[in-house]
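Every protein chain of the complex appears in place save one, which is left out.
In order of appearance the chains are A, B and C, and numbering begins at 1 in each one.
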Amino acid sequence: MGQTIVEKIISHNVGRKVKPGDIVTVKADYVMLDDIMMPFIVSKFNEMGFSKVWDPTKVVIICDHMVPASQTDDIRAYHISCDFASKQGITNLHTSDGICHQLMTEAGYVKPGHVVFGTDSHTTTYGSVGAFSTGIGYTEMAAILGTGEVWMRVPSTIKININGTLAPNVMSKDVILKIIGDLTAAGATYKSLEFCGDTIDSMSQSSRTTMANMAIEAGAKCAVFTPDTKTALYCDIELDDFQSSLVGDEDAVYETVLNYKAEDFVPVMAVPSNVDHIVPISELKGIKVNQVFLGSCTNGRLEDLMEAAAILNGKHVAPYVKLIVTPASRKIYMEAMENGTINVLSKAGAIITHPSCGLCCGRTGGILTDDEVVVATNNRNFLGRMGTSKVKIYLASPKSAAATALAGVITEA
Amino acid sequence: MTSFEGRVWLMGDDIDTDIIMPTEYLVYKTIDEMKPYAFSPLRPELAGKIADGDIIVAGNNFGCGSSREQAPEVVKALGIKCVIAKSFARIFFRNAINNGLLLIENADLYDAMVKANAEGKTIKVTVNENIEFDGKTYPIVSLPDNLVEIINAGGLVKAMRKRNGID
Amino acid sequence: MGKIFRFYKDVDTDQIIASQYLLFPTIDEMKEHTFESLDPEFATSVKPGDYVVADENFGCGSSREQAPSVLKALGVKAVVAKSFARIFYRNSINIGLPVIICKDLYDNVNAGDEMELNMEQGTITVGDKTFTCTSLPENLQKILDQGGLIASLNKED
Partner (left out) sequence: MGMTIAEKIIARAAGKETVKAGDIHTVTLDLLMSNDGTSHLTVDKYNALKNPRIADVNKLVWIVDHNLPCDSVKTAASHKKMRDFAIEKGIRFYEGEGVCHQVMLEKHVLPGQLIFGADSHTCAYGALGAFGTGVGNTDYLYAMVTGTSWVLVPETIRINLTGNLPKGVYARDLILTIIGKISANGANYKAMEFGGEGLKNIDMAGRISICNLCVEAGAKTALMAVDDVARAFLKDNNRDGDIVESDVFDADSDATYAQVIDIDLSTVKPIVAKPHFVDNVCDAKDVAGIKIDEAFLGSCNNGRIEDLRVGAAIIKGKKVAPNVRFLVVPASRTVYEQALSEGLLATFMEAGAIVMNPNCSVCWGACQGVIGEGETLISTGTRNFKGRAGHRESFVYLASAATVTASAIKGEIATEDMV
């Protein structure tokens, strides 16, 4: 009997053929620890009685939520991160290079077929290169640091098949938002999402990353894409036999198969305050906005900045509307400087911050107050995430966000 | 079988981790410092009212959102004996078990309590068997063995301490 | 009579009220952080009618009017120093907080001493000692008498 992609990855990891529902113990190829959780991870690690991490080369520590710090106590996490890295001989330490989920693939850690855990729910992101990756809590991370392994249940898979050509004003963000709306916020809980079809094949690596990143918003344990030549190029590898085999088999058993026609997708937004509350922008037109946020591990990549810049080129954001741009990584920021994108965005009035989680994690980067409206390209619009509980957050694609910034009201690109 | 009674706080569907523990307070040094802000975006007064032994009954997808383990820790620290929901988000479920916070899935209790507007009423929970509310019994399923092992050890930290020969 | 809270030379506005509180919506929300880094107990122990006494150059630094405002909001009756920084001095007069220059007081009193200020006579009494302080220039006295600059604006109407 055939296997889904995630079943193949886990089988490869444990050395035997697995099926959904099996409880297995997997070995981590990489773990990702972010600054905001480091104080807790280290304290649990010590409390558990460990003294050495199982393999320092497989541990990546990334300061991204609180760099530069906006509150004096934030620095504690920075020092705990640096000190733990130094004490444990962990050289994979990034103190100001960008957002963890961007760096895990960009900096060359995660490769197709890997099994990766991170102390952040958007760890599902690395499925875009054909890895199994999922978010866990800090207690569990402490245990993995000590042992290198963890138990998990092999998830069943929902196959999402998309074929056709997307309209020019539709981005992969619109696609994943629509799918989350259809699945609902809990619709994929414990499950793996497997994306395929010719629309996916023709998507850029960056666009796929946006979709994998947001799988958690439907509750999914992971999301996986078949690694192809674009993936190999991005990961700077040649796919080996195992990596090339990461395709859902014809006779694999899927929990559900959802078929979409690319032509049916339209620009949408997730409206306050649920990610699965999806409304076409045509029905939202005219809502006044105070701020637009372009960034995050969901949509802070070069492609996203360039799409926004194409819309903003030679124009200026609406009066009294703030456009905050936070590139996802140092590399992306520098590439966007190099190719003129940053200049276009700045000339259009954007406030461009250092790469970090920024506003998405709600600690800095453009906090808002009662009755203000923000259109944002990140992954969550939960109540109170970007300020008071009376802030209204709409999630959108970079194109829609840019068009909205120009108009000052919600607008389709 | 263990059984206990507790006063119920009713919450809706999709109670996310930003509601349970907003990001702003995540870097506080201790869970105790975070406690007063639990559920604050939705019900700012709630944390002050919750007493030891209370029970949360909620709808679908409780704990969705981020992987922040402060969420179940804070719920436990508030004195909540268990959370009963129609369903739980995956990471929250795992984090709760790892911290020894009891979670029970039940599809019908929530609807019945909402219908009866029963916040503040007392229910009786018999672990791995059933829940009693208003004269009716709601059966619950047992947890898988591997999770029972972690809970029996008193959470993952204790399990690891045992493994490392400390306790 | 009021109690003396004694501070040293060059007390800057960041010590009176630190930057991170300046954008709080109201002075009342800021005032509990007054002198937070120099004397964390100050805001809770100062009583209406008490005095702040300091050495040279009190209130140097920024133009933040929040500095005299939090002192006034806490009920500080006057600040007595050997000298004041310019903007702080002007801001205090403008909001109606008496700022008194007295060269001798600081070196002859201790924190916690009880003192009495007589602004008309220009004298300060601490126990059996009396100190002379300089009176305000006429135009400033006028502003203070009117109850601050805002009151003078309202009077014009």
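We take it that a residue touches a chain if its C-beta (ideal position, glycine included) is under 8 Å from a C-beta of that chain, and two chains touch if they have at least 3 such contacts.
Bear in mind that the values here come from a model prediction, so they are computed numbers and not experimental data.
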Interface partners of the hidden chain - shown chains only, full complex considered: A, C
Which residue of A:V170, A:V247, A:V268 or A:I352 touches the chain not shown here: A:I352
Listed residues A:D198, A:D264, A:E283 or A:D370, member touching the removed chain: A:D370
Which residue of A:V67, A:I162 or A:V289 touches the chain not shown here: A:V67
Chain C residues touching the omitted chain (full complex): 10, 12, 14-15, 18-27, 29, 36-37, 56-57, 60-66, 68-69, 83, 85-87, 90-91, 94-95, 137, 139, 148-150, 152-154, 157
Interface residues of chain A (partner: the chain not displayed): 67-76, 78-79, 82, 95-96, 320, 322, 324, 330, 333-334, 337-338, 342-343, 346-347, 349-354, 358-359, 363-370, 372, 387-388
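In this text, only the chains that are shown with their structure count from here on.
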Topology of the chain contact graph, where touching chains are joined (line, ring, star, complete, other): other
Inter-centroid spacing, chain C versus chain B (mean Cα positions, whole Å): 53
Distance between the centres, which are taken as Cα means, of chain B and chain A, whole angstrom: 27
Chain C, residues touching no fewer than two other chains: none
Residue numbers on chain A that touch chain B, as the complex places them: 23, 36-37, 39-40, 44, 47-50, 66, 71, 73-74, 76-77, 118-121, 123, 134-140, 142-143, 146-147, 151, 185-186, 189-190, 219, 221, 274, 276, 361-363, 380, 382-385, 389
Touching residues on chain B, where the partner in the complex is chain A: 14, 16, 18-19, 22-24, 26-29, 40-42, 60-61, 64-70, 72, 87-91, 94-95, 98-99, 144, 146, 155-157, 159-161, 163-166
